[in-house]
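Yeah, one chain of the complex is gone here, protein chain that is, but the others are all in their spots.
Entry: subunit A
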Amino acid sequence: MVRTSLLAAGFLAALATFPALAQAPAPAPVPGWAVGRPEGSTLAPHAPRLTVTPPDQVPVGALRLPPGFQAEIYAHGIPGARMMAEGPNGTIFAGSRAIGRVYAVRRNADGTTRTSIVAQGLAQPNGLVMVGNSLFVIAVNRVLRYDNIEANLDNIPAPVELTAAFGLPTEQEHAGNHHWKFASLGPDGRIYTNVGVNCNVCETDRDKFALLVSFNPDGSDRRIEARGVRNSVGMAHHPVTRELWATNNGRDWAGNDWPNDTLHRIRRSGEDHGFPYCSAGSADPQFNAGRACSEFVQPAALLGPHTAALGMRFYTGTMFPEQYRNQIFIARRGSWNRERLSGFDVAVAHLDAQGNVTRVEEFMTGLRDDANQRFLGRPVDVQVARDGALLVADEQMGAIYRITYRQ
């Protein structure tokens, strides 16, 4: 009661300080994510699922694959599981966003798996990478290293704190936009990650945001690998050419079909890929600033509008047919910023001998229900296991599928 009347007094005081408020409220800036949003749009974010999905509800039976491929459930009961990394002894680690956990999936002697929690209570621990026997976890403005992790899964020791050494921008600097990370180990032993843009689309500090960056594993020697990449949540180095490739999420609120999400090939460190001036190779309707898109590196492939192309890996195994060798598997989670759903699948980008993308085709479908405009799951990452199977993390179902090939 006391508190209520104090609050009421606060309102009055506030009104006195802002006499205009009672008439016409002072215009407040538009939220970053809503820049460019058209009047009348009714789109709203999809609901996540953060509770355990019983295995009989995981929609593995709905998955469709090319002939000869089968899918099974590899792990379940790991709500929000996202980006994966494999330890030298075969443990699969999976990060998350909202639920703040890092999971470990171990294989039992009989081929089944068991899961456990490596870390919890972290702010969006989405970036995972193994460097030797150490698991690096990159959360929002937080970098942790778990040494000798696979030997300590039943009694996780305190991690080494590397946050200050990496010095990533804070959540506040990102203004709450695109601050979660993807992480990958380069053939040069450096850790590669993304720094997403601090808005949907805006003029920004192009040395600080919308970047791919790399570091020594101790956090030293930050290097800009690519500029003008809006938000990449997937990257990998080509196993032969050693070039860095990355997926990118295009801006929102410029229509259902523009821009496409994109795949990027980074031939030289520091190249400019054009955001916010250009997206998917063409001029931004609001932020082009008179720049010619030919000034910038063109995307290597278009991945569909609002598909939310996230985790990607080159197929380096031998289980799948020859035609998949060194081709790129890409998880497309699907976004909420389009009137009709797109993505919610896994695609393959086929490359020719010169490393040019010749075509992008669907590989794992069945989770998007076009007739009813709903989805059964959301693939967020792919991982090529040491036996050549392809693992696919489904964040919505808290499960990992295992895709194998038999003649």
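Annotations
In the analysis below, a contact is a pair of C-beta atoms (placed from the backbone, for glycine too) under 8 Å apart; a residue touches a chain by one contact, two chains touch by 3 or more; residues count from 1.
Here is the rule we go by: contacts and distances are computed from a predicted model.
Within the choices "Cytochrome c553", "ABC transporter permease subunit", "Iron-sulfur cluster-binding protein" or "Sulfite reductase [ferredoxin]", the name that UniProt assigns to the complex's undisplayed chain is "Cytochrome c553".
Only one of A:P48, A:P169 or A:G255 touches the absent chain when the whole complex is considered: A:P48.
Checked against the full complex, the one of A:A62, A:I224 or A:M319 touching the unshown chain is A:A62. Touch with the chain that is not drawn comes from one residue among A:R242, A:R340 or A:R374, which is A:R374. Touching residues on subunit A toward the chain that is not drawn are 1, 3-4, 7-8, 10-11, 14-15, 17-18, 21-34, 37, 41-45, 47-48, 50-52, 54, 56-57, 59, 61-64, 70, 79, 97-101, 120-121, 123, 171-172, 175-177, 179, 366, 369, 372, 374, 376.
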